[in-house]
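Only a single protein chain was left out; the remaining protein chains are all shown in position.
What follows is subunit A.
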Amino acid sequence: MSGSWPVAELDPVRRLHVLASAISGAAVASRVISAPFEQVWQVAGDLERGLGTFEPDMRSVRVEQTESGLVAHARSRYGFRARFEVDLRPGWVWMQSRFLLIGLAAVPVAGGTLFAATGGVRVPGRAGLVPLLVRRANERALDRLAARFS
């Protein structure tokens, strides 16, 4: 065949909207950050040194490669500990602990980087988040991240 069939693209930000749509109570915050994707992702994709600078309540994070995949041990400002399963790749972070969920996605766009965030406190036993303040929490995370590049 001399031509090839067109294939649709699903970028990481669209991917985040897909997963969030299937999680009750989840909200996606997004905005364009005025910095190149590489610079933004250098911060957002660095779970140990970058994530805590903009995600609320993340005081320290230690990442460990295990046989079953990447694991992050996090401690909040209030001393709570969480063990996250992690999927980390360029433009994409998906982290789930027993009680928490964090999803981040980024794609290069004209004028900088489109960045999206979702997450919150999980409802046990189903794909759901406690809907309290999730939108504001994700907006605050983006405020902090954007401030690093302003």
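In this text, a residue touches a chain if its C-beta (ideal position, glycine included) is under 8 Å from a C-beta of that chain, and two chains touch if they have at least 3 such contacts; residues count from 1.
Just so we're on the same page, contacts and distances are computed from a predicted model.
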Protein that the absent chain corresponds to, by UniProt name, given "NADH-quinone oxidoreductase subunit C", "Acyl-CoA dehydrogenase", "HPr kinase" or "RNA polymerase sigma factor": "RNA polymerase sigma factor"
Residue among A:41, A:54 or A:94 that touches the chain left out of view: A:94
Subunit A, residues in touch with the chain not shown (by the definition above): 1-11, 14-15, 17-19, 21-23, 85, 87, 94, 96, 101, 122-123, 125-128
